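Every protein chain but one is kept in place in this view of the complex.
Take a look at chain A:
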Amino acid sequence: MTDDIYDQLSKKKTDKKVPPRSEDGFNLSQQPSPTSDTPAKKAAAKKESDDLDLVTTAKSKSIALEVNVRNQLDEYLFHHKEVSWDTFIEAAVHHALTSKAHHSIVEDAASRLAKRKLSSTKRRIKTMTANVYNSK
């Protein structure tokens, strides 16, 4: 083994490419397969993508939002019929996370979670007490 890493690298490099990724990291094509290399398949794949213009989305997660935030959101959605609520949130989150403020988001989120934990505990205690009284 020679000591020259440049030599070693150039000998060992292959021309393997990987499935291209979009700006946000997800693969641009949903099912990249090495067999899609034949011209016919390529053309077919291209046609399909022209027809559909698919966007890959992550698994859905239901989210509970604070009432105030939900109201703000509804207000926007009322005025902007051209967006859906999930694409709107998606864009908002994307902007926030790529903005300068992204470090403070974690702090804010942590304090919100702390508050929420407190309030849900309170609610549970309340309901429990209510149930206890009701059952009497």
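Just so it is clear, a residue touches a chain if its C-beta (ideal position, glycine included) is under 8 Å from a C-beta of that chain, and two chains touch if they have at least 3 such contacts; residues count from 1.
Assume contacts and distances are computed from a predicted model.
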(request) Could you tell me which of "ParA family protein", "Iron-regulated ABC transporter permease protein SufD", "2-polyprenylphenol hydroxylase-like oxidoreductase" or "Sarcosine oxidase subunit alpha" is the UniProt name of the chain missing from the displayed complex? (result) "ParA family protein"
(request) Quickly run down the residues of chain A that touch the omitted chain. (result) 1, 3, 5-6, 8-9, 11-14, 16-26, 28, 102-103, 106
